[in-house]
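Right, I'll just put the structure down here and ask away after.
Apart from one protein chain that is not included, each protein chain of the complex appears where it belongs.
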Amino acid sequence: MSAMVKVTINGRTVEVPTGTLITDAARAAETHVPIFCAHSKLPPLGACRICVVEIGTPKLDSERKPVIAADGAPEIAWNPKVQTGCTTPVSEGMHVRTESATAVKARKGVMEFLLVNHPLDCPVCDEGGECQLQDLAFAFGSDHSRLVDSKRTFESEDLGPIVKKEANRCIVCMRCVRYCDEVMGEDALTAHQRGVRTEISSFDRQPLECEQCGNCIEVCPVGALTALPYRFKARPWDLRQHITICPYCSNGCSVRLGVRGMEILRARGTEFRGVNQEFLCVRGRFGYEYVNSPDRLTAPLVRAGASLQPSTHDEATTYVAQRLRDIAATHGPGSIAFLGGEKLNLEEQYLFQKLARSVLGTNHIDARTRFTTRVSGAAVLKATGGGRPALTFEQLYAAKEVLVFGDDLQGESPFAQATIIRGQHQSGLHLTVAHPRRVKLARAKFQGDWLGLKPGSELALLQALTRAALESGDPTDVPADIAQGLGALRSSLAAWTPERVESETGLPAAAVAAAAKRLHGATSKAVLFGRALTEHPQAPALLQAIENLAWATGALTTHTSSVMYAGPQHDSQGALDMGLTPDMLPGYVPMGDAALRERFEKQWGCTLGTHQGSSAPEILEAAAAGSIRALWIVSDHWLASAPDRALVEKALSTAELVVVNELFLTTTAQQAHVVFPVAAFAEKEGVVVNCERRLQKANRAMSPKRGGRPDWEVFQAVAQSLGADWKYRTSEDVFREIVRLVPGYEGMSWATLLPTGPQWTSMRVAASVRSIDAPAPVQGEGLWLLSGGVLFAQGTLTSRSPTLSKLAKHARAVLHTGEAKRLDVGAGDLIDLTGAGGAVSLPVEIDDSVPMGAVFVPYAYADAGLNRLGTPTGAGLRIGVRKGSTAVQAGA
Amino acid sequence: MRGPLLFKDIDTPGLCKLETYRQGGGYEPLAETLGKKSPDECIDVVKASGLRGRGGAGFPTGLKWSFVPKASTKPKYIVCNADESEPGTFKDRELMEKNPHLLIEGMILAGYAIGSHVGYIYLRGEFEYIQRILDAAIAEARTAGVLGDDVMGSGFGFELHTHLGAGAYICGEETALLSSLEGYRGQPRLKPPFPAVEGLYACPTVVNNVETLMNVPSILKQGAKWYRQWGTEKSAGTKILSVSGPVKRPGNYEVPLGMPLSQLINDLCGGMRDGLKLKAVIPGGSSVPLLPASQLDTGLDYESMNAVGTYLGSGGVIVIDDKTCIVDALYNITRFYTHESCGKCTPCREGTFWLSEIFERLLSGNGTLADIHLLGDIADNIMGKSFCALGDAAAMPIQGGLKHFRHEFEYLVQHRTSLVNRRKTEISEVSA
Partner (left out) sequence: MSHPDMVMPIEAPEIHDWPEKLKPAVAEAISHYPFKRSAVLPLLWLAQTEWGWLPPAALRLVARTLELNEPEVFGIATFYTMFNLKPVGRHHLQVCMTLSCSLMGADRLFRHLQNKLGVGHGETTPDGRFTLRKVECLAACGYAPCLQVGLDYHENLDLAKVDALLERLK
């Protein structure tokens, strides 16, 4: 798109795209031009002036032709003033000098100014050793200070539990303030005063009310902002630094762990590394702490009567193998089910299902324990384009129109949220948020459009959007069968009149139509969805509706996909890819595909058959009913995750064998017969797949804590004990087998995944457009139950991370002011929520981002026990809500 | 009659009333221009008149107007810089206080020329009383159909608002002014893009000084040639000079550009008072290098001032007497810039602070000869490296002072006390 220009930097000529800034062109010419205020994710500011260089352009004669000197080279007219390289784009024939007397004097002058008020406290500064100012002072500064007068000073401040501020060290580069605004959308920081009294702080020096991401600390080039949890803990040169993948959400951010001995002391981002490019959310930055937790399991536990007793891996393995063999022999392989696995890496996921399918002969495998209904293992892949190259974060940033459907990205996908916010600030991205709550991205500040639909009307809204999109004209570049399908779809959607749309969704039909039109008309676009749809009771229809909408708006085309699925865990995508679903073999190979199935049978040395297994909700029913007798649950707190707690309790107490792989003795693990202690994310290596369907190599930062083993070793040991001929030396061996066997991985190896791996693309699932019979709107009484992820959670891992625990609030039920008034409750009062299966009592929080007529209960507060209500937690459900223990009639 | 043009009728009683203003021919230029001359013709006349920005930089006004992209579909804005903050300058204040309608007329005409239908007058916060005068005049003009959807029946619509700053010298810098007007901290922005292309709300914007805009009506009415009867070839027209310091008659004087500085001070201002002698003059507001008494015959025009190493600037003439310590006076100026530095860029933020510290030490008698060199070196390191002109403004007076009065610095170091210091003596007279 952009033409190239030649620029000469310190005598070396390089070719760079037009518009490249001198500081970036210098990088290409392998010349170091220092920067402080400039940052790759922020527009040029030109404030710190450290990047001053001398610039010359070809001298032109009266006819604007270059003047040629005696040596045949164009004569250069040098600008008498130095200029900032970070704000000046290169032009054809430009010359830049960084080492001329003028440039050096100017730079040294700026360096001296930067140090005028900077304290000489490097020995007690946490930034010491990795401080850009320290490095540059060393490189360009003088060995003595000409300042004999006193420096201006500020008080140091704690801006909440995360950020420590030493304003004396601040060089007012404004990176923190700008990053907080333009990337995080938080605006928690500001500059106070002006001139030499300029000081970065919060409103009236109050503790920061923000996402606590700590990116302000990350982008601070000096020690003005440091992390309180890391304060005085270590020197950077004492730490081993390992870059791996964050174990939380599906965004797959690269984290750089600082490890000393067997302890992780901090996590950081790295500016030019990973999909996140330095960004981390609060979970990424502080959520590693659970790895260090003293509560980690240190030995396998085997049930002896009422209690679990410490054992050895050998004993536990033998016991598990023995019991599985017995149960299979007595009741058939169909009495065994495997659950969980979204937090495993790809290799482990592969072995987990291989163990189930090839060694034990069961297809009752499902990683999606939160699902409320049976959903095909290929449904998500199909909705995102059936294996077309998935949307990347870079494309998301550059998209002109983005539709976020159903999820609150703040809690579910912080980096996707930051990418959208940055795109909105910097690259003309317009945003439409369809969510019953006024979530962060729906705030006026981001200048998007909020479709605050009635809870339960998700399908209606998708239908209405699709109809409006089809009215905007036929999409171009779609396969013939899709085009045909769209024709049929158009007539089936005729029933979605504006009146019906308004009555079902509660939204003005014009706003819905405008949103569809924007998406349809945008030159680049993105559609994001996540668990709010997949865990919905109408999930299969919703996923088809997303696909319909995507084809109708051009978000899917013959060759591309602009639809992103952000799953709930960091390897939710891998679980689907590796067939941790009852109906798909790894690589979305249907059980019925005889040719490919044979390939698996040959490799695995078994017969697989064509039958499909039971899905997670079906396994739950079957286990509670006693027809499934053995359960192996991997890194999944089933008591908290399954949609019906009473049923899980019954299933766990009924089952003859419950095996749990865990880091901690969760209440689920307490119900087990055998608990295997496993390695945490930083203690093992393997591939994880993020929401871009990008394969990333997660690296090992240290060996497993005492007693723990990577899950794949546990699986292999049990498989061997059951007589399988498994001989994987490392998980890389497993990956080699995946590459050999599973479609779509051809040519890959761990080595090809570094530093940032490719996206897995395999057009194995046929796209389709189908009419959907929308069920009648949910009737009933009571308040709509809304749930969803929140940033500060208290789940299995987060509650074992002290910093996150400090930040998280307790479990709560959030109500609109008006709703609270109607129920006659105030903040902190208890309310009773009653569902079909039971009741929970939660304290009230009042927040008008929740609509009237609804109650919002965040996920991931293990103590909330939302699934005690016995009704699936997806949207579209009504529950009774009462004040305290006195009944209040809720509903219309 | 205090001056040939802007000051001709400035002291007419009640001039700030629309009726009085009209009696003197006010709003005739507007009536004769709107719909009768094309905007391009207006720009051409202003270009031909040689009118240059009277705020300090002296940029040709017509040229500035011509940079506004005509094809742009965005709204365009005309903004009056009435932030008058340059120490030594107080002309815009008198102009606006006494003749607000002339500014309104100038802004409508400038708006017409560049295709703008909304104007803002950015006043420094201390000028709250002038805001009241202007608001009253604007209300009067609106009632009379001079402002509004259909200015004087021409079909051209123009709306005007005043906007009050709140104490920040930097907001006189045009991009900082725009930041402040938009509702941000008043810090300067990167150029390019220049305001003519991306100014207020990222729309094409012209920012002109009060005096500049007030010259526009008569230039459009009387023509470029008429305006050029005053001044020199390159510095055409008249300029209001604000004279302060110990002269007999300080105040604002409108003179043809090119008049010798000595004539202004000795004839118009009546020379020095209280038996003091003139030692130096800062000719263009505190940002410019001072001139020693020996260069008093320099012409008050842009070129002559540049030729002697200083600038006409905003026309704030500060006269310094022989009993005043130059180091002390320069400290006063430096302290001002330290106070007013917005803090955005390093050289200005840190450099002005450091300069003030050194001055304080020198004046307390604890300076060294090395400090004198250091002052010059810091000024050199600021000069041309700061984000906006404020850094240069802080550096230039020091460079000028060191050039012409180095001996006073050296005396101060060697004797630990100033050669002369009238200020210090005066303070001691009232000491507790």
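Some points to look at:
Chains here go by letter, A and B, matching the order in which they are written, and residues are numbered from 1 within each.
What we mean here is this: a residue touches a chain if its C-beta (ideal position, glycine included) is under 8 Å from a C-beta of that chain, and two chains touch if they have at least 3 such contacts.
Predicted model, so just to flag it, every value in this text is computed and none were measured.
Judged over the whole assembly, touch between the missing chain and the shown ones holds for A, B. The residue touching the chain not shown here, chosen from A:Gln132, A:Thr190 or A:Ser472, is A:Thr190.
Of the listed residues A:Ala3, A:Ala101, A:Ala329 or A:Ala444, the one in contact with the hidden chain in the full complex is A:Ala444. Only one residue in the set B:Lys37, B:Lys221, B:Lys234 or B:Arg423 touches the chain that does not appear here, and it is B:Arg423. Of the candidate positions B:Val46, B:Ala329 or B:Cys345, contact with the hidden chain is made by B:Ala329.
Residues of chain A in touch with the missing chain: 187-194, 202-204, 444-445. Although one chain is not drawn, its touching partners on chain B can still be listed: residues 75, 84-90, 92-93, 124-129, 161, 163-169, 180-186, 201, 242-246, 250-252, 282, 286, 316, 318-321, 324, 329, 332-333, 336, 339-340, 342, 423, 426-427, 429-432.
Throughout what follows, only the chains that are shown with their structure count from here on.
By the touch criterion stated above, chain A contacts chain B in their complex at residues 44-50, 52, 80-82, 87, 105-106, 109-110, 112-114, 116-117, 146-150, 152, 171-172, 191, 193-198. Residues 168, 170, 185, 190, 338-347, 349-354, 357-358, 360-361, 374, 380-382, 384-387 of chain B are the ones that touch chain A when the two sit in their complex.
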